[in-house]
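As you look at this complex, bear in mind that one protein chain is not there, while each of the others sits in place.
The block that comes next holds subunit A.
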Amino acid sequence: MDNQIVDLYLSNPKVKRDWEDFLTSLKITNFSANEVDQIDYTIGIYSGDDLVATGSVAGNVLKYIGVCNKGVTTGSRFNAIVSELVNRQFANHIYHLFVFTKLNYSDSFQHIGFSELAHSDEAAFLETGSPDVNDFLTDIPRVDDQSDKQVAGIVMNANPFTRGHRYLVEQAASQNDLVYVFVVNTDASLFTTEERFQLVKDGTVDLDNVIVVNGGDYMVSYATFPAYFLASPDQAVTYQTTLDARIFRNVIAPALNITTRYVGSEPLSRTTSIYNDVLTRELPPAVEVKVIDRDQTLTSDHQVITATQVRQFIKKGETSSLTAFVPETTAQFIQNHLTTLQKRIQEGMNIDGN
């Protein structure tokens, strides 16, 4: 029967080899472990003994979609594969899906109900389902006459919220009528999303013109910027951050009238440093980028404040060193939850990343 969809078990070496050979013939060649290991499941269509179409899912992202149209109506196998993946995700109550694809396939996805969030010269990023980006933007709190106000945005993981973060928010708050702080939504850090969000909220509660918002799937999330969470080559970082920056510039910023994006200077993390460069290249002139130097006078011995260092203190139990690095609210939280946090580190939570 035509378009009979079967499960492909990549744990079987023969299946995996066929799958890689087929995708390679379609010029999809990145089979690095940190990409392939993310896959939840893979499906395919065979014609005789030959694999002629395949697609995979990792969380809420469709991956490794490849189709050969030889001898069939163009699009029929593609539609069958994507339908099946989408329906299986819906059956698992995942109603909001993303796909990263080469730019020339963007139209094929748009043809079956995906909408494009951003594209670069090589790649496109699309979403389908509900709630979509418009629902996300509608739910963000607004102030009166926002279109006449000077509005800025900051995106932070805040793992956890430090005096450095606080300084960045203060700078932005003093220079603008309104500041949105978007907290990274992906839950892949020592502090959970809920904890990070609450610590940012508590740490900025005295700043009246700051609104703390969950960044959802659109700002530095596993979907838009996986390299932030997984060690990746520079090229992958540049390519993902370009899309991330364009979503902010084209979709997020105009909806909220954001005209300035604040970032902290980044002497230590390579990934974040590339991200800052890409933002500076992509956002202007629509959105101005202000790089705020880390204020080393915040600590008595002029250290650079980083959340990475704070996590080291937690690991070693040096809570007395914390006060120079984090605001009272964060220090209090760490004191109260020290054993829980240390347990997470012992259980293998990586604390050296971002």
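Points worth noting:
Keep in mind that, in the parts below, contacts are C-beta pairs under 8 Å (C-beta built on N, C-alpha and C of every residue); 3 or more make two chains touch, one makes a residue touch a chain; residues count from 1.
In this section, contacts and distances are computed from a predicted model.
A chain of the complex is left out here; the name its UniProt entry carries, from "Citrate lyase acyl carrier protein", "Branched-chain amino acid transporter AzlD", "V-type ATP synthase subunit F" or "Electron transfer flavoprotein small subunit", is "Citrate lyase acyl carrier protein". Set against the missing chain, the residues A:N69, A:N87 or A:Q150 yield one that touches it, A:N87.
Screening A:Q38, A:S76, A:Q146 or A:T280 against the full complex identifies A:S76 as the residue touching the chain left out.
Although one chain is not displayed, subunit A still touches it through residues 73, 76, 79-80, 82-83, 86-87, 90, 93, 95, 111-113, 129-131.
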